[in-house]
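What you see is the complex with one protein chain gone and the rest in place.
Chain nomenclature is as follows: A and B, assigned in order of appearance, with residue numbering initiated at 1 for each chain independently.
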Amino acid sequence: MAKKSSKKKSLVIDENACTPEWTELLRKMIFIRRYEEATEREFRRGKIGGYLHVYIGQEAVVTGIQSAANQDDLVFAGYRDHAHALLLGSDPGRVMAELFGKGTGVSGGKGGSMHLFDVENGLYGGYGIVGGHLTLAAGAAYALRYQETERLVVCYFGDGAMNIGSFHEAMNMAGLWGKQGMCPVVFVIENNGYAMGTSIERHSALTDLSARVEAYNIPSEKVDGQDLFAVRGAADRILRQVRETGRPYCIEAITYRFSGHGAADILQPYRTKDEVEAQRSRDPITILRNRLSEICGLTDEDVQEMEEWAEAEVKKAVEFAEESDPPDPEELYRDVVSEVAD
Amino acid sequence: MAEIIMPKMGDAMTEGKVVRWYKKQGDAVKKGEPLLEIETDKVNLDLEAEEDGPLGEILVQEGSMVDVGTVLAVIGGAAPAKDAKKQPAPEKKEKAEPAEAAPEEEQEAEPSEADSEEKGEPKKKAEPAEKPPKDDETKKPAPASVDKSEAPAPAGDGKHVRSSPLARKIAGELGVDIASVSGSGPAGRVVAADVKKAAEGGAKPAAGKVAEASASGPRPEREKSALPEYQKLKDETIPLTAMRRTIAKRLAESIGPIPHFFLTIEADVTELQKVREQLSDISGAKLSINDFVVRATALAIHHHPIVNASFTAEAIEQHGNIHVGIAVATPEGLITPVIRDADQKGVDAIAAEVRDLAGRARNRKLKPDEYQGSTITISNLGMFGIEEFTAVINPPNAAILAIGAALEKPVVVNGRIRVREMMRITMSCDHRVIDGAAGAQYLQSLKVYLEQPLRLVV
Partner (left out) sequence: MAEKSYRDAIHEALMEEMERDQNVIVMGEDIGVYEGTFRITAGMLKKFGPKRVIDTPIAEAGMVGTAVGMAMLGMRPVVEMMTMNFSIVAADQIVNHAAKVRYFSGGQVDVPVVIRGPHGAGVQLSAQHSQSFETFYGHFPGLFVVAPATPADAKGMLKTAIRGKDPVIFLESPALYGIKGEVPDDPDVLVPFGKSRVAREGSDVTVVAFGRMLHLSMKTAEILSSEHGIECEVIDLRSIRPLDIDPVIESVKKTHRAVVVQEQWKPYGFGAEIIASISDAAFDELDAPVVRVTGADVPMPYARNLELLAVPHEADIEKAVRQVLYK
């Protein structure tokens, strides 16, 4: 049974070597940051309806992990999914169009912010039920092994998703199937310390989240989610291992979100402004930028160029969304099921 | 240049208010500095400047409520062009139009059905065919598992034939008047078999359109809304009988010059109000409910002429004309301008005349023949919210009607509570002329006119 060869990113991470990839990753993180700020602005303008959950402050987590994944790996994410879509290669204009509810959106305007799908690029959602997609990710991983591929699934969720029933059912089944090498899934806990407005001390009996996953025979480790180098380093090693063994693994990325839970969470009564300010001193973009100026000699001009580029790209995306039309009314009845009975 | 817009702060927010500006036009502002306080549907908060620069013209003043997305002011650069000020409302596709359905008419159409039933009556003779046989309720209520979808129904209310859709369809096809078919189903329901049987037995063909046949039903024995015979009036002197003299004398001794007694009736004027509004629209002049009351008062007299009379020592003078006096309050006291031959005048003519006379009454510009000669009087305190009151008879009338306010009330209609507009009328009667029953019957007829307002406009 020959294994299919797969495209890979760089194997070896040298934390002291400056490679073009690092600056590319910084550019991506800056782009995500500007993009998410733009979605917040557009929400305030009334262009985006419903819920909006932005990734501001957490950029290093998804950037680090996805930079270690292959092009044909899959991603399942919760509703805080814009960054995931952008990193997987979804067209920024079409993602913005989805948020604006236009027909050109990645999900045809029928999903919205919480349901970004781009199957061609490996994004399998975008889900609005906390912890509801973990089982799907585990099942997809099983299918990948069943189909004898070398692909794996990366499944992202927050600390808030760890107390719901389907989390436990998913973990147990993944751990069980993993024993036979039939579940190549990387579970990534985006632990930002809050389940919506409830801090981790107040929502979890045991706040050591990695330990809880290990109860299901899934190995795990904590990683500093604000340090891209650390995330990428761990991800490289872990993804390789999962791909080889077909056993699940869990990365608990300790991170922080600077914005509220969602666009309506303005007052944030559950944390102090001081705490947020203090956390801003660990802005992942700043951390990476400083690191790169050390090892790559990255200059302020370089960064400014990236910022300007990012803003221009974001502006294009917003324009595209603005100019697009809403979905055709016939879309209402399309894709409820694959064969329409009527 | 940065626009300061009213931000959407929550998914349901559609507008916000500018509470207070901290800065004014021309002030230099720095990024992050609070510029103004806004009020949203949930919180008050400060909006900060997004960049450094001079604050341009303030486009939305304190206290204004604006849509989300409206530009409030601009930092730096020139003030936005005139048409930019035209705050393009942001796409609010998600904002649903508040479903401003016209407030649903909660009232049943029943009274007007009855109305049209009555109108239709003259065409058909009141002929209850055989009354529907006693309901075959020997079907006991089935155990919980079988749905008896038909609750035992009250007997037909006289307006509606219970029949299955199929029975009606067959009746139409066969030309059978379903009202004449006796129903063998529960609660007298006419079913297909009944119609077919009736067709074989030579049932009466439907009168007029068959579709209407299905709406009418067997005539009830007594129509409360029927009127006694309509009479033309003439002057007539009715000599006092011995009995009359005695009653008169004794009552006069006990209660004063005119022995009063009082009768109250309540009329459902919901339909009348509707007609009044429609006619007001059509005629362009505002008609008041009292205008209709005047006409109703006059017409009802035709069924009960005794009410339009006067007592004299020798006889009861029954009048051949109906002149309705209307009590008008003036600074000096009460005066009653008279609408002569009110039964001959349409409601808008009455309305115009009332307005004219009442106006002149208040200015003390009435001529004697304009305030004398009434044969019956109306006093209306409804505009003061008075629900009910008793009035003193205006001699030489034999009666006066005290009209109360038309108020929305819960009333029982066909066993259910409905909101209707009700008006109470208290009739004071001169017992020397009008006995209790006569007065009561008059009020019954008056009620008919008020509750079936189309009678007033023909």
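We take it that contacts are C-beta pairs under 8 Å (C-beta built on N, C-alpha and C of every residue); 3 or more make two chains touch, one makes a residue touch a chain.
Model, not experiment: these values are computed from the prediction.
Taking every chain of the complex into account, the omitted one touches A, B.
Interface note for the absent chain: among A:Met173, A:Ala234, A:Ile285 or A:Val314, the touching residue is A:Met173. For the chain missing from the display, the contacting residue among A:Ala17, A:Ile129, A:Ala215 or A:Ala312 is A:Ile129, taking the whole complex into account.
Touching the chain that is not shown, out of A:Gly46, A:Gly93, A:Gly139 or A:Gly158: A:Gly139 (per the contact rule at the top). Panel shows subunit A; residues 74, 76, 105-112, 115, 117-119, 124-129, 132-144, 146-147, 165-166, 169-170, 172-173, 176, 180, 182, 334-339, 341-342 of it touch the chain omitted from the view. One chain is missing from the display, and on subunit B it is touched by residues 139, 142-150, 164-169, 184-185, 191-193.
Heads up, the rule we're going with is that only the chains that are shown with their structure count from here on.
With each centre defined as the average position of its C-alpha atoms, the distance from subunit A to subunit B rounds to 64 Å. Every residue of subunit A that touches subunit B in the complex is listed here, in rising order: 43-47, 49-51, 101, 263-264, 266-267, 326.
Remark: subunit B residues 5, 7-11, 14, 43, 45, 67-69, 90-94 touch subunit A in the complex.
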